[in-house]
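Heads up, one of the protein chains got dropped from this complex, but the rest are sitting where they should.
Moving on, here comes chain A:
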Amino acid sequence: MKNKTYIWTLVLFLLFINVGIMLFSISNTKHNLSGIKGSYLREHYFLVNSMTKDIMAMNNRGYEIDDAIARSYDSYKMHYEVQKIYLQIYKDKVSIHSSLPIEATLSDKEMNVEKDITEIHVATLNGRKYIQISGNLPEQYSQYALVYYADITDIVNEWEKRNNSLFIASIIFSGVLSICLFILLEYLFEPLERISSISNQIANGEYKEKLEIRGGEEIAEVVQSFNTMADKIQYQMEELENHAREKQRLIDDLAHELRTPLTAIYGYAEYMQKTHLSEEDKYAATNYILSESTRLKNISESLLELVIIREEKEIEMISMDIEQLFKKVHQTENIKLKEKGIELVYYNELKEIKGNKDLIESMVVNLVDNAIKACSTKGKITMRAYFENEKKIIEVEDNGKGMTEKQLLQVTEAFYRVDTARSRKEGGNGLGLALCEQIAKKHHAELSFSSKPNEKTIVKVIFQE
């Protein structure tokens, strides 16, 4: 691109400049030539007249015409030779006098001109240039012709010298121009080259490179949009990488989650098949097989639910009574609450909330489930529904063992457990809060966690409308 621009600009420029110079010098030469032609023509005319007068005078004094012409010729010849003007006299087309330093006669064709017309030529004789003017003497001497040669070699050389120096100047000028053009293009194309090198870097995965904004308006615009593009690519790549990492982690975790119950089921089945067991041992082994199978079933159900909620485009939203929701949750969790001796209370300031009944219920049950797991015996769990900053909020608070800030960051990750061993014992599969988050997202709601270790944990579901 740059080289093309350079070559074409240079070629066009040089072409126009040199053609211009050529045309100028040709027309100049022509103009000059016609100028001097005119003056020599006048000179010739004057010479013919004065010679005729001389001849007439001498004729009257009794000189022969030839003699008179010879005398007159001699006197003028001397005078003009100094000015490098040479004369030739023809009588009946035969040269009788010549002051030319070389032998030259007019050709027949040149002689055949009409009597009273004066002919003008530029003739090259022996390498020198002459203006050749031929014309007959008037009336009574018309068998005589006067040819006038003006040596213009020096003048023409002078012109040529001037033209040559013009061409030399144009060559020097072209050289300077080509260098200047090169530097100019180098400067103008520099941002483009940087863009291309940085695009290559981006193509190789280095998204952090940025261009500085420099150069004219157009270039600055290109650079700016290029930077915007690089930013976007970087952002999207990071998004993709995060996404991929998250997926990979989920798969790793899932593999681990599945492998553990599988190991147990396989192991106990093999144990039962290959060894001689007492009834008690048999019961223990089958019990492990059953509970681990249940765990697998729970994981697959929760995962399926997670996928279905995520895939579902539109969920059915209805207005539901909060009071009823809390009552239903209490009913569902009643057995677990009684087992651990935990008290569940609720306060409601909202009339209703819009959402999918099953999903909202499942979310609150999950949150209360977590609260129960966090509480020791004689704990207390509080459900609240109220307005805050004109947003509807459902909140579950427990006075259990709480979480550290680091744990809070990870709680919604699938398969993350704050207390692995205990959670498994109580039948948790590590998917509860991941599910809650998906449900909240479907309702354009947000989950917010706050906790103090060994004191309390509050989970808020903040609805946006």
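As a convention for this text, a contact is a pair of C-beta atoms (placed from the backbone, for glycine too) under 8 Å apart; a residue touches a chain by one contact, two chains touch by 3 or more; residues count from 1.
Rule of thumb we're sticking to: contacts and distances are computed from a predicted model.
Student: Which protein name, taken from UniProt, belongs to the chain you can't see among "Catalase", "Cytochrome c oxidase subunit 3", "ABC transporter permease subunit" or "DNA-binding response regulator"?
Tutor: UniProt lists the chain that is not shown as "DNA-binding response regulator".
Student: Based on the whole complex, identify which of A:260, A:332, A:348 or A:450 touches the chain you can't see.
Tutor: Considering the complete complex, A:260 is the one touching the chain left out.
Student: Have a look at A:90, A:268 or A:346 and name the one touching the chain we're not showing.
Tutor: A:268
Student: Mind pulling the chain A residues that touch the left-out chain?
Tutor: Interface with the chain not displayed, on the chain A side: 252, 255-256, 259-264, 266-268, 270-271, 273-276, 281, 284-285, 288, 291-292, 417, 419-421, 424-425.
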